[in-house]
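Just below is one structure, and these are the notes that go with it.
All protein chains but one are shown in place.
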Amino acid sequence: MAVELKSWRELPIGGVIPGGATPELNKTGSWRSQRPIIDLEKCIQCLMCWLHCPDNSILIKDQKITGVDYDHCKGCGACAAVCPVKAIEMVPERGGA
Amino acid sequence: MKKVMTGHKAVAEAMRQIEPDVVAVYPITPQSEIAEYYAQYVADGIVHTELVPVESEHSAMSACVGAAAAGARVMTATASQGLALMIEILYIAASMRLPIVMALANRALSGPINIHCDHSDAYLARDSGAVQIFAESAQEAYDYMIMAQKLAEHKKVRLPVIVNLDGFTLTHSAQVVEPLEDAQVKEFVGEYEPIYPLLDVDNPSTWGPFAMPDYYFELKRAQQAAMEAVPEVFLSVQEEYAKLSGRPYKGLFEPYKLEDAERVLVVMGSTAGTAKVAVDELRAKGEKVGLLKVWLWRPFPREEIASALEGAKVVAVLDRAFSFGNMGALYLDITSALMHRERRPIVVNYIYGLGGRDTSTEQLMQVLQEIKDAQPGEGLRYLGLRE
Partner (left out) sequence: MPSIKVLAKREEERVRFTGGHSLCAGCAEPMIVRTVLNAIEEPVVVANATGCLEVATTRYPTTVWNVPWIHSAFENAAATIAGVEAAYKALRKIGKIEKRIRFVAFAGDGGTYDIGLQSLSGALERGHDFLYVVLNNEAYMNTGVQRSSATPRWASATTSPVGKAIPGKPQDRKDLTEIAAAHHVAYVAQASVSHLIDLANKVERAMKYEGPKVINVLSTCPLGWRVPWDKSVEIAKLAVETCYWPLYEVEQGRYRITYKPRKKLPIEEWLKPQGRFRHLFKSEKGKELIAELQTAVDRHWEELLMKERCTQEG
């Protein structure tokens, strides 16, 4: 996280983090050693991958799969594992196996 | 109108008049009657409070934290082992800046188990970040519970506040108390304005995060700043209350015949009442003695108390608990405050009153006499101990 560290005077009261979720502050996509590639042709839009993704990284619009949030996807492969039609392939992140 | 009531009734009455939204409480001698009185108010439907009869003091403070963070006005009470059990959460409540007001019916910490008064429970919470006030009488306990609510909720403070009243001596003895009218108390404490309340579901906030070394220090420094703001707010709340009640509350401590005193007793809690009598008796004999009665113990009024004591010849600090391994905690507070003063009295430390041992007027007069021969740098003395 390359966010500047704040002075004690700037911190909200009581250690509270107001304002809701801050996913942009922790881009866990950097963790990956493999990434999911979704074949949207094969996809039957069952949403099982969306349901299981631990990192909210299966993107949907109007309850249809549109892609992957590679900023947060950790490459765990749960999506590929639960896909009933094997529409998701896990490929190495940096070329080699 | 003057009434006769026990200390715990006085505390319960103050709570009733403040009428918090939530009271989460667990019984323990000598506090139980406070919970019982309050439960009766709830059962009679005269307060809207949700009473949460929790299964332990740890859960009492946890429920208080949940309720306060949710946005409710919250109060509780405990003693001794109960405080010990909830101490983890008390520290957390202070770190979360939650204005929970708690009556502490001072009782000795085990072991051995003892249900009578001393200040070891208050001392346990010394470093917790909670504000601590000591009451001399049921009247003061009543008054300070109300002032505590306003102090705790002040925007510059927002900390838990503990009002200490001596177990049995104050909680269970019938005294004269002059309460305010219900409407006066309601007006004095006003509406509670929560900050980032959990129940504001449209504006979600995260309470009690995990902090790494990169932020923990700053978060605690911010908490320290809140403690530093307390004395000023304490005085202004006191001033307002003094006007309202007509009672002469003024200052972070009460000086009693202190001005020209050469030998001074420093004491917290109900023994101050006995000390006043001892001082009067010696003054009648022409002895220049006085009393400094501490009201606000945490944060400790270093400069104010040092200024009040620096002109004396000898000061006897009475600690009603051991701080094993060193001198008494109050003695340490006072000597460190006096350390940098040009004029400094000799300061002597008495441990007294442990486990409910009574202290008589004669014993305190004896103390004021025998400290004439005090030498600097003495170790602990023990008042009323069978050697």
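Letters A and B name the chains as they come in the text, with residue numbers starting at 1 for each one.
Here, contacts are C-beta pairs under 8 Å (C-beta built on N, C-alpha and C of every residue); 3 or more make two chains touch, one makes a residue touch a chain.
Quick caveat, the model's predicted, so the values are computed rather than measured.
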| item | value |
| --- | --- |
| Neighbouring displayed chains - absent chain, whole complex | A, B |
| Touching residue (missing chain; options B:Ile92, B:Val185, B:Leu252 or B:Val267) | B:Ile92 |
| Residue among B:Glu36, B:Asp127, B:Glu178 or B:Asp200 touching the omitted chain | B:Asp200 |
| Residue numbers in chain A that touch the chain omitted from display | 1, 3, 6, 11, 15, 17, 20-28, 31, 46-48, 50-57, 60-63, 69, 71-78, 80-82, 90 |
| Interface with the undisplayed chain - residues on chain B | 21-22, 24, 48-50, 52-56, 58-59, 62-72, 74, 88-89, 92, 96, 197-201, 204-212, 215, 219 |
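Rule of thumb we're sticking to: only the chains that are shown with their structure count from here on.
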| item | value |
| --- | --- |
| Centre-of-Cα separation between chain B and chain A, whole angstrom | 51 |
| Residues of chain B defined as touching chain A within the complex | 95-98, 158, 195-196, 203-209, 211, 214-215, 217-219, 221-222, 225 |
| Residues of chain A defined as touching chain B within the complex | 5-9, 11-21 |
